[in-house]
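A single protein chain has been omitted from the complex, and every remaining protein chain is retained in its original position.
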Amino acid sequence: MRSEFLKKVSVLVAAGAMAACGGGDSGGGDPGGDAGGGEAPAAAQVDPATVGTISGTINFAGDSPAPTAIDMSAEADCAAGYGPDGPMSNNVIAANGRLANVFVHLTGVSGGPAPSGSVQLDQENCRYMPHVLGVQVGQNIEITNSDDLLHNINASPTENRGFNISQPRAGITSNQSFPLAEVMVPVRCDVHGWMQAYIGVVDHPYFGVSGPDGSFTIPNVPAGTYTAEAWHEAYGAMSGSVTVTAGGTATLSFDYSSDMAGAHVPLGEPLVIRHGEHGIEVHRGAQD
Amino acid sequence: MRSGTLLKTIATFLLVGAAGLVAQENENGRVLYDRWCAECHGAEGLGDGSAAASMLPRPRTFSQARYQVRTTGSGQLPTDDDLMHVLNVGLPGTTMPGWPNLSDQQKRDVIEYIKSFSRFFAAGPAPEPLDFGSDPGGGPEALAAGAQAYLTLECEACHGAAGRGNGTSAPTLEDWRGFPIRAADLTEAWALNGGSSVNDIHTRVLTGLDGTPMPAAIDAMNSGVVSPDEVWQLAHYVASMGPRERPRLREVVRVERASEGLPQDGSDEAWGDIEAFFFPLAGQVIEVPRNFAPTVDGIWVEGVHDGSEMAFRVQWNDPSRSPDSEWDEWQAKILATMDLDGFEAPALDSTGAVTVRWPDAIRLQFPFEVPDGAERPYFLGGTTRQPVYLWTWSSNDGVGEGRGRGYGSVEPLPGELQGTAEWQDGRWTLYLRRPIAAGADGLTFSEGVPIPVAFSAWDGSSGETDKRAGVSSWYYVLLEQEPSNAVVVTPLIAILLTGAFGLVLVRRAQGRARA
Partner (left out) sequence: MNLKHPFWQGVLVLVLAYVVIKWGIGYLLPMIGVPSAPVPSTVVTQYMLTVLVGVLLYMSAESDRWAAFKAPMVRTMVDPGRRALRGILLVGLPLLVGWVAYQGVKPSFGAPATLRSIHPAPPNSITFRGATMELAGLENPLRHSGDMEAHLAVGNAVYTRNCVPCHGDLLDGQGHFASMLTPVPADFTNTGTIVQLTESYVFWRIAKGGPGLPNEGAPWNSAMPAWETILDENETWSVILFLYERTGSTPRTWEEEGAEGEAH
């Protein structure tokens, strides 16, 4: 049971020593990519003659972090849902030179087609599915519990109002949305300290999340030159430039590396708290 | 037209006056806030005042307007009445007091100022309280249904089966800023920050405590997992888990004289007939390193003797059975985020794991001799000149006797103290037994005389060791004496003498009157 917190603390206390929270193969299920992109913006509103597609890759150099096992002994029902290796974290997934669970979105853009339909956030075998997802401002997030046990969904944004609701049984659905753009909104299950998700809220439909192969796709982008930003919970944020031509496919890649562990991770309103004469510092949110 | 102009002038005057009044109010609020609130909540309302790091839970961060005690839905802003309620009564179990020194108007000014730290209040419509329905009432059936709802909503995941805050998820709980936070001990309702009444508890269940891991159960209720009545019954059940008020402090433990044999262990049914005494513990905030937020806030003591031996049962709530690796993360968080007042926390290893695990421990402290007058050793562990006699227990080393020459120092003594301890559902039960007469070094307990006693407790999983403890003042144990004839004879003699004296007086007076 290791939460995000120890990562922060260990960075502060052990000066860069990595907590054993990182990466690994997904123990089962799809860690994100497709579902994370949400329902694609409604094609009907888009004139195909004016838009192109961004197709990208998140590269990862250096040693991939070792897969992290989750101690699910307290929830035998969840643990039973995994193979012989047992439950593995799907948070940081870097393999074969690619990095998954990176949220990529265009900046300096707003508007575009309104969201249609809901984005799904499922709780399955005591993990969030997907781990990273993107939604549009005001878009409905349908949060469901596929486990027949208690989860609470505790979202702590700083631009938006948060929520913290319980779903003690399988089949319960709660609908939530965020009215303001915010990259990223952390979501945590306090019952299971290892369960963490991040929701990127943007006021346009031009975003994507990298899959296990490090690839992402942002379709239906109006022709033009954009700045794109990538966000990862352990390796931080970076930006790049991309030019989209009508009917074309622009490529965009971000190069992360293992050296970036412990990088600054922007997360909503910065909130650094220094306490007392011993200068205790706590950085809210993901590893910083 | 003239009257129109006049009206306009008056209206302008009123508007300007009102605006000035509002500004004045905020100024009043600011002055009051800076004076009474800023040292904990910070001048900018970030919850980072100079004393904040010694507090568990932490002072509120006003900029995010996440309030625990509300009548509104999860994630919503509190109403002004919610904020006023907290200013009136404080948050029990925390360092936040009520503010009877402020007038209602002053409290309203402070509330306006606190709200101005956050953009959320200005942005949205005024928050509306939820409809909480009405209480269908308590009673045995309601309590049984409430106990079922406690299981259905899996309250025990954090609060534990018996409600003592020892659920499997308790060690990993943190507030929204990442600070460690405890699952409430529901058996100590007097320390529930949202209040101890059935209404209070019902409201907290439905609204959740924003900023903490405590979720709102309203979606679960609306989707039919529990009915509205069952949520009320849950509130009745939780309110029934322990006394509403903190037990009254009685300074003397009455050690009864057993009619037949001493209890043989901590679970002996004979304890059921023996009166238990509650002693609250404060943090050891006297000698550095101080402990501003102790885990153990009180202990129960029962005693019985048979003229040659005595037995005690000591019980206290501690959500962790230290040392326990499940609580490693909790310990690391506490030591990383609390003001340790100079305590040198052992370094974590390269994976961020703790390298030292401390045991739970308790100490009963006595003088070496029953004092003649008022004088006794220093209550905090004695001194070199006047040491204290200690009964020690730790989850690693069991029971022992010792001599203390200052807080934290224990020189072991040989002795006949025996004992066993058991931890169950967030509560330690320690059974102690010793002959009344001491061996070579120690206190021989006299019957019928109050003997000073003081208590200390440590929760190893919260990094409590050495001087980082919960402590009590001096209290007393008193071994009940064998019933003596004097209790009957003395009043009888008094009655006879007075009666005889009265008769003689009357006779003499009557004789004189006749003469």
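Going in written order, the chains are labelled A and B, and every chain counts its residues from 1.
To be clear about the criterion, a residue touches a chain if its C-beta (ideal position, glycine included) is under 8 Å from a C-beta of that chain, and two chains touch if they have at least 3 such contacts.
All values derive from a computational prediction rather than experimental measurement.
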Next on the checklist: Quick check: which displayed chains does the absent chain contact?
Outcome noted: B
Item to check | Identified contact with the non-displayed chain, of B:G261, B:G307 or B:G499 | outcome: B:G499
Item to check | Contact with the hidden chain (one of B:W99, B:W232 or B:W358) | outcome: B:W99
Checklist outcome for this item: Hidden partner sits against chain B at residues 36, 39-40, 49-51, 54, 94-95, 97, 99-101, 246, 249, 251-252, 254, 280-283, 285-288, 292, 297-298, 374-380, 383, 386, 448, 450, 472-476, 478, 480-481, 483, 486-487, 490-496, 498-499, 502-503, 505-506, 509-510, 513
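Note that only the chains that are shown with their structure count from here on.
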Next on the checklist: How many angstrom lie between the centres of chain A and chain B, each centre taken as the mean Cα position?
Outcome noted: 40
Checklist entry - Which residues of chain B touch chain A in their complex? => result 46-48, 50, 52-54, 61, 63-64, 66, 74-77, 120, 152-154, 157-158, 168-169, 171-174, 176-179, 208, 210-220, 223, 225, 326, 329, 332-333, 336-340, 347-348, 350-352
Checklist entry - In their shared complex, at which residues does chain A touch chain B? => result 1-10, 12-14, 17-20, 74, 149-150, 152-156, 158, 161-169, 171-174, 190-193, 269, 271, 273-278, 280, 282-285
